[in-house]
Structures are given as C-alpha cells and as structure tokens.
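First up is the structure itself, then whatever we jot down about it.
Shown here: the complex without one of its protein chains, the others still in place.
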Amino acid sequence: MRKVLMKGNEAIGEAAIRAGCLNYFAYPITPQSEVAEYLSKRMPEVNGVFLQGESEVAVGYMIFGAAACGARVMTTSSSPGISLMSEAISYIAGAECPAVFVNIMRGGPGLGGILPSQADYLQATKGGGHGDYRLLVMAPASVQEAVEMVMQAFPLAEKYRNPIMILGDGLIGQMMEPVVFPDDLKTEPGNKNDWATNGMDFRGSDKRNLVRSLYLDPEVLNAQNLKLKAKYEQMKREEIRYESYKTDTDYQVLIVSYGTMSRVCKTAIDNLLEEGIRVALIRPQTLFPFPEAAIRQAASAKSCRVVMSIEMSMGQMLEDVDRSVQGRLPVEWYGKCGGDVPTPEEVADSVKSFLQKYSKE
Amino acid sequence: MGKTFHKPEALSDAQTHYCPGCTHGVIHRLVAEVIDELQIRRRTVGIAPVGCAVLAYNYFTFDFQEAAHGRAPAMATGIKRVRPDLMVFTYQGDGDLASIGMGEIIHAANRGEKFTTIFVNNAVYGMTGGQMAPTTMPNQRTTTSPFGRNVADVGMPIKVAELLAALQTPAYISRQTAIKPKYIVKAKKAIKKAFEYQLAGKCFSFVEVVSTCPTNWGMTALEAVNWAENTLLPYYPLGDVKTPE
Partner (left out) sequence: MQSEVMFAGFGGQGILLSAKILAHAGMEQGFEVGWIPSYGPEMRGGTAYCTVVIADKPIGSPIIRNPKHLVAMNRPSLEKFAPVVKPGGVILINSSLISIGSNRPDVDELAIPVNDIATAAGSLKSANIVALAAFVARSGIVDNEILRECIREEFAAKAKLIPLNMKAFDEGVKAAQKK
C-alpha cells in the first residue's frame, strides 16, 4: 500500500472507486468541485459512470434511480447543494435505498461563504428533508480518515438500506495529506435481488420489485416508520464511533469537538498541558448516532468542572452534548462560523475563561 | 373459435382507481401491449409520477420505482446510466412534467438519455383537484383559474412536444391522443416506435398523449371527449413532431 499525497476532495473520489463504487453523479459547487473534476477523468478509466447533472435536485434523483436498481452510487456537494438534495434524501431514506452523500460544508445560511464551516450539523443529524428519517453521519478529521469513512460507507449503507452522509468541512476537502487506500476496505455489494428494481430477468425472478415511499394507509405508513425507527435504534447500538484524547488524566475541562475543529482542539490541549491545565477531548466520528454514553461517562470525572462543545457552528452540536451530559456539569459553547477556523490560541483562551468561571463556583 | 381478446401480461389484475371517462387506463394498456409485443417485460423498470398515475405501479407486473413530483426523468437517467440494458420509461402527467419537472425533462431530453417518456396531457392537475396546469387552455376554468386562464397574467399553455423538439439533440417526439379508437391505434404505434428507439439505443423518445379529465373539467365522459377533440386537438396537433436522423 503506497502512501500518496492527495487533496481531500480527490482522495474522496478515489476512495469511492477503491470501495467498488463506479457510479457518480454530481453538480459543481465550491469547495468540493475537485471531486467531480477528478472523477470525470478517473471514472472512464475504470469503465465507471460519471455524469454532471443539471442541478442538485436532479442529481439527488439520479442517485435515487441508480440506488434503487441496486448500483453502488455516490454524490458529493456542499451545503446549499445538500439543501437541494435533501428532498431526494428523504425519498431515498423512505424507500430504503443505500447511497452515499458527501457534504463538504461551507458557511451559511443562504449563500453564506465558501470557507470551512460545520454549520450543517443539524441538517445532517436531525433531518434536512421532510419526514421521520435519519442519516448515519460520519465526520472525518483528516484526509486519511475521509478515505476510510467513504470506503466504509458503502457496506454500511447496504447493511441498513439507508443513505449515509460523510460530513466534512471545507478544509478536509481542500487540504493535501498523505493517504493510503486500505485494500481490506474494498467490499463487494451484497445481494440486492430481494428488493432492487434491477430487472426480473437480471435476478432470475418472477416476482417484480417495487421501490416506493408512498403508503396511503395510515397503519401501513406507521408500521413503515416503526421499521425505520428500529434501524436507527440499531445504528445507535452498533455504529457509534468516537476517539478519546487525554481522557486518562485528571482533566478539568472536557471538550467535545469533531472534524478539523477537533484537531485545533488537540493542539490547544497539548499547549494548555504545558501551562499545567488539563483538558480532555471526545471526538465524535459518528454524529448520528452520537456518542452520548461516552460523553456522559467522561463528564462524570470528579476533576472535571465544565464540558465544552467547540464547533464551527453556533451551538448546533451543543444541543447533543447538553443532552448527553444530562445536567451533570455545566455545558458551554465556543466556536466561529464565518470560515475563519479558530486557532489553538483562541480555543485555549476560551477554555481558560470557562475553567476560571467554574473553578470559582 | 380462437381467443380474440386477452389482457396483456404486463398489466396486472388490479382494478384501477381512475375516474370513468379518464384515458389513463387506455394508455396503461397501450404501454402494456407494447411491452408484451417487444418481450421486454422482465427487463423493464417503470417510473411512476406524482399525480393521478402515482399508483400506476399497481397496474403493471414489472419492476417499478415511484418518483417525487417532476423528478422521474432524473431517476430514469440514474437507472439508464448504471444499467443501460434495462428498458426504462417514465409515465408523467402535465403538472408533474410540464410544471415542477420541466428542468428534468428538458435536460434529460437534451442529453439524449435512452429512455422513454409517456406524457399524459389533460390540461389540468387531476389528483390535487383540478388546479390550473401549464397546459391549461386559454379561458379554461379550473379551481385556481376560476375566471378562466388569463393568458395576459400567466402566459399561454406550453406545447411540450414542440418545446422538446426544438432541442438540437436527436430524439423521437410525438403527440397522440387516446380519446377515440381511431386515435388510439395511432397512439399505440407511436408508443411502440418510442420503445423501439430505446431498444435500439438510438435516442430519447417521448410520446405526449392528449387525454381527458371529465371529473375536473366538470363534464360527462362523452362531453369530455368532444371538448378534447374540439378544443385541445386544434392547439395540440397530433403526429410525429420530430424523428431522429
């Protein structure tokens, strides 16, 4: 396995191919257009499908159509584009098809900006589209992790017959870092003959398949929603992932942070330790399901005075952190959301001010 | 004496929910007959719209997907690109295709996607209760144009077949109707031709079928047929609008 230096966006495109996904539909939008540029060259080399759709709305349904006939398929976009795809995402979740969506987030609301942001946390984890559905949301903190998560996303999408979202900020897409593409993450798509509209001859069946999300009978629709809910509960049992950093110390402050922001926090934590201030980090790698129990347990440390949600959004993840801590400790927020990623110094200052506040009490 | 009439294999036994005098049932049957004759049922995927035909999948016996409002051509694109060997058609009404889905149908046609669209135009939104459509005739009363369609306010009805035919990409574009037997015979020929072009991997193919909506037009079935013939057909002329080559 050779190590190569790659831009996050290009590595995400390559990771899809290495995972066995040879179908990609997209619409250009900064800061992730390099994925489409890369795959427009690369897909023909592997006899894959590349198509630039006329809008993110259309791309969402190209993904739906392809996924519904059993193909591994991915699209990538950025915040405003994901808003437009959210209609299709709801239908795909409702119709229980596997598909992978990558959101390289930029600042919002509205046209916002094009610089790094995490402002789509709630959109990704709580909905975005209409109806009772959830996405399994994975948040990489490095190009290597983005590659691994993209490769893992396809079998997960197939396991749950549900869309998966990779939620990265602009820096994850724009940075170059060394990556390896782990061969052992290449998977074969499972048998989809029991549900995919892949043609009766193709699957050798006399039974036709139907992909839909329309259930006019209230009892049937309720049952379908209960079935979806059971899948989301299973995700909570089986798919929670997080990283702990310095949680084996007598930390005074617990930070919860993800993506690029968590790396800034790690540097801040190292610097603070040199000043004698002990801080630990829980980095959610899955945002849904959220590592509630891990955060609750970490917030139970006797030495800990305050929990902080540090995010490039205005307290969106704070709600989940607060819910996880369940009142054991005060939960505070620090962040910025204009594209200016907070520096380790700014994070450290914020940590110190809250530590001071809660040490007095 | 031999069997002179049978139900196409591609058509299910379900009784349709369509109103008396509606031509959806006829058009379903034409599609089913063509699919039987071309022996493609076991590799066909249909795409149902949002509108009266939202439950179309109940009346056919092959794979079906159900789209969001107007998005069937994008879904068909997704299927056809990853599985060119499947036969794919969208079945859409005029609210679905000519209003909310105009972007998707134009771009699919312009890319020359190798699928078939059956476009049922009855000049009104049926399922939602008779609202004005982009295809509603001038001065036609609907539940959202109670004084008649005012073209000074909302423009002229859209001739979708001609609009798509204006694209430079080769395509088969035809307009037919299913209101009387003499027209139905021709409509079937056009639908068959459309599927044959797809089968040959030749081009995008599109058949507009001028239809009736007695319920929302506030007419009897017979009045509706006459109104369609006397009012719609002069504005929506029948025949092939464009053929490839």
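A and B label the chains in the order they appear, each numbered from 1.
The rule is simple: contacts are C-beta pairs under 8 Å (C-beta built on N, C-alpha and C of every residue); 3 or more make two chains touch, one makes a residue touch a chain.
The model shown is predicted, which means the values in this text are computed figures rather than measured ones.
Participant: Based on the whole assembly, the unshown chain contacts which displayed chains?
Facilitator: A
Participant: Based on the whole complex, identify which of A:149, A:171 or A:235 touches the chain you can't see.
Facilitator: If we include the chain that is not displayed, A:171 is the one touching it.
Participant: Among A:39, A:115, A:196 or A:355, which residue is in touch with the absent chain?
Facilitator: A:115
Participant: Among A:68, A:136, A:235 or A:341, which residue is in contact with the omitted chain in the full complex?
Facilitator: Residue touching the absent chain, from the options given: A:341.
Participant: State which residues belonging to chain A touch the missing partner chain.
Facilitator: 3, 5, 7, 30-31, 113-115, 170-171, 174-178, 260, 263-264, 266-268, 270, 341-345
Note that only the chains that are shown with their structure count from here on.
Participant: How many angstrom lie between the centres of chain A and chain B, each centre taken as the mean Cα position?
Facilitator: 40
Participant: Going by the contact rule at the top, pick out the chain B residues touching chain A in the complex.
Facilitator: Answer in residue numbers: 41-45, 47-48, 54-55, 57, 60-68, 71, 74-79, 81-83, 85-86, 103-104, 107.
Participant: Under the stated contact criterion, what part of chain A meets chain B in this complex?
Facilitator: The contact residues of chain A facing chain B are 23, 25, 49, 51, 53-55, 57-69, 71, 73, 87-88, 91, 95, 197-202, 208-214.
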